[in-house]
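Every protein chain of the complex appears in place save one, which is left out.
Our next item is chain A:
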Amino acid sequence: MLKIENLHASVEDKEILKGLGIEVKPGEVHAIMGPNGAGKSTLSSVIAGREEFEVTEGTIEFNGEDITEMEADERAHKGIFMSFQYPVEIPGISVTNFIKTAINETRKAKGLEEMPANEMLKKIKEKAALLDIDMKFLSRSLNEGFSGGEKKRNEIFQMAMLEPKLAILDETDSGLDIDALRIVANGVNKLKSNDNAVVVITHYQRLLDYIVPDYVHVLFDGKIVKSGTKELALELEAKGYDWIKQEVTA
């Protein structure tokens, strides 16, 4: 589904991703862990199509198609979704209207009619219930004044509405208390199927107790330096990243 080869990406002439490769197949859950500043958010943004990051070498393929140069909205139409580590506050647009616009623009791009209002409402209610979100919350301005946890929950709500093929969750667990974490993880698991895939980016093993990964990768200094199964996450939790750093630099 997602195949990244030898990816190099820079921002303002500073190279951040330095030859990164990863392959994700349908039905899989991958976790990417790594110290602060390793390039995890950069990787997510580059996959989602953020233009500020320039891909200088390598390719990103999605379902066999090279999307390296594709606009972010087109990638979204193809089924790529990123849950932002820091969702942007946008006063003046409500959550509901934002998600309605997103869904209908995606449908338009696929040559479909707009979703009928009653169907939309039903879907919104259903997904809000799944994530234990109050309908009143959805009429507030997008992320404006939301707590850290509310922002993350809102990201997963959008994911539930858009039903992507590939979801990249960038530190969705940070800012969530244990109950919220369970609700969000449960939401993600409910949406999981054999046709879609999830990439979980996290610092902590905690989230991986709920969203169980098939593979765990360690991202360090712009490269995947180690891959393994879920046991690797436990090892990282116990030993920290220093031993990896030593392995890499040795």
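Heads up, the rule we're going with is that a residue touches a chain if its C-beta (ideal position, glycine included) is under 8 Å from a C-beta of that chain, and two chains touch if they have at least 3 such contacts; residues count from 1.
The rule we apply is simple: contacts and distances are computed from a predicted model.
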Complex minus one chain; that chain's UniProt name from "FAD-dependent monooxygenase", "Xanthine dehydrogenase family protein subunit M", "Ferredoxin reductase" or "Fe-S cluster assembly protein SufD" is "Fe-S cluster assembly protein SufD"
Which of these touches the unseen chain: A:Gly39, A:Pro87, A:Gly187 or A:Gly222?
-> A:Pro87
Among A:Thr106, A:Thr172 or A:Asn196, the residue in touch with the chain that has been omitted | A:Thr106
On chain A, residues whose C-beta touches the chain left out of the figure = 45, 48-52, 71-73, 75-77, 81-82, 84, 87-88, 90-94, 97-103, 105-106, 109, 114, 158, 162
